[in-house]
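Scroll down for the structure; my scribbles are underneath it.
With one protein chain withheld, the remaining protein chains of the complex are depicted in position.
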């Protein structure tokens, strides 16, 4: 029987290693798997590359992980979201490597990783400082920049409901980055509010099919 | 008031011109907008490029359009589906230009058009005859081919239900190519079975948001 | 001469949105535009975190914590609204499906170059969000900003001083003093507030301004 449910954060995060790239879902603090992300702090792993739209809010979730010094690098589009105290302090000390990526490109780079796309051309940022050092090309008269896939060793996401096959549904705007990160994680762990019987989620409305999900933990 | 409903096929197809590229949804004959596609035959347009996974089945829909000689070219992945009598006859006479594209690449090229992606690298077909004349590149040790966006002047799709904003839901496997073609059509026309009150479709389960749909016709 | 308040600036931009347009509102001031669309005119607001059909902010204490806009404020969903994932949200943006993007700006050049992401400060981390995708992908980009910086420096520039978000993308600028079009013939003044004349506006603006033949007084209600 396929059963992706795991008990506890240690099982949920098993295999996470020094230097891993960790994709953390959420937009602002909505749809962020706070507890799952914070559980990393209790493990002996360092030098993580964290990928997240923001840099966490207040002192929870991604912010807590960064504050605990577990990340070497942050790849994000907009670090200073609600209550950016942690990123402000780290930035002032230049204690964290920061890669700023246009938000759509950030998402598309993860999709490319999940979709087996080896790279793609986008106009976003092509004529800006963020394209420095990247290959550019004029296509149909418009400058494009070649962007690379961005896979994660782990994706730590949050959903509303799951079943034992790992099918997920979200609530409203809490969906945001979670489905695309699920696609891009080599190991995708979903923190959910509830696990329901197999077959009780509407097959027309499952936003993340279980094929993208390896472990489900109820918080 | 936004109201994308149109009455009759003439209104649904208004603006279709000689030489246009027409994306036709469906997989086999499931999810194909037979009546809408056949309505082209009654118009005075020629030299169409038809994009469809197959080449139609029997004598209906895309098959009827091809048989009527309205297409100059067919871009597809698998022309000989159920009852391929029309394509077999056209192929024997070499009466239709044929571009064979790997199915995932066909879909991804249309997504690229809809998503503002200027081109993408895929491994699919990179080391085969179908990559002839295309740019290739070795990425992470694997040969990739650069594929181009494939936009449509029109996308003629089929869905189950719609509302007046053009939001669409599908039935089961009849979804197939329809959502991605909706994204890639400059003018997207959806043939649906039923129009429902605005707000009665579940906002978590709308497979094609109305932003991708220009006209809705009930058949 | 009374410059527009921020709410009045948002009101003015809202009047130019047409029925049926799909519109993305940037964070900060542009978010307010949503509240001032004329009643009965259906405009579909898009949020890059995965919403189409945003309604007004909920009554205090009544919002749903999972229903936020791009600025992380609570919002609502209109009948006909939909939720989707972030990648589809940006597919809509990059793919040319958004009719109008209204963004805040630090600077706009006479060629329509937009600078709205990096201040050059080395104290605070820069952040770009979806600005570059919107600038590259939306069919029209409108900038909504104070006409001048706090120190009086012009924000409509011959060339942007700050790092660019995208070149040549801005078509229209709404400020607290004027409505201006960026055209091949230069920066055209469409509307100016009462008490301001072209010479006065020109002193607050770096590139040469052109007064439209049919220019009007920029009139807004008390808000």
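Some notes on this structure:
A, B and C label the chains in the order they appear, each numbered from 1.
Following the convention adopted for this analysis, a residue touches a chain if its C-beta (ideal position, glycine included) is under 8 Å from a C-beta of that chain, and two chains touch if they have at least 3 such contacts.
Predicted model only: the values in this text are computed from it and were never measured.
Judged over the whole assembly, touch between the missing chain and the shown ones holds for A, B. When the omitted chain is restored, the residue from B:16, B:65 or B:207 that touches it is B:207. Seen from subunit A, the chain kept out of the figure touches residues 1-2, 111, 113-117, 163-165, 167, 183, 198-199, 203-204, 206, 209-212. Listed here are the subunit B residues that touch the chain not shown: 27-31, 53, 55, 76-82, 84, 87-88, 91-92, 98, 100-105, 107-108, 110-111, 122-130, 170-180, 207.
Keep this in mind: only the chains that are shown with their structure count from here on.
The interface with the largest number of contacting C-beta pairs joins chains A-C. The chain with its Cα centre farthest from the Cα centre of subunit C is B. For this pair, subunit A with subunit B, the centres built from the Cα atoms lie 32 Å apart. Residue positions of subunit A touching 2 or more other chains, listed in rising order: 108, 122-123, 170, 172, 207. The set of subunit C residues touching two or more other chains comprises 77, 83-84, 90, 93-94, 136-137.
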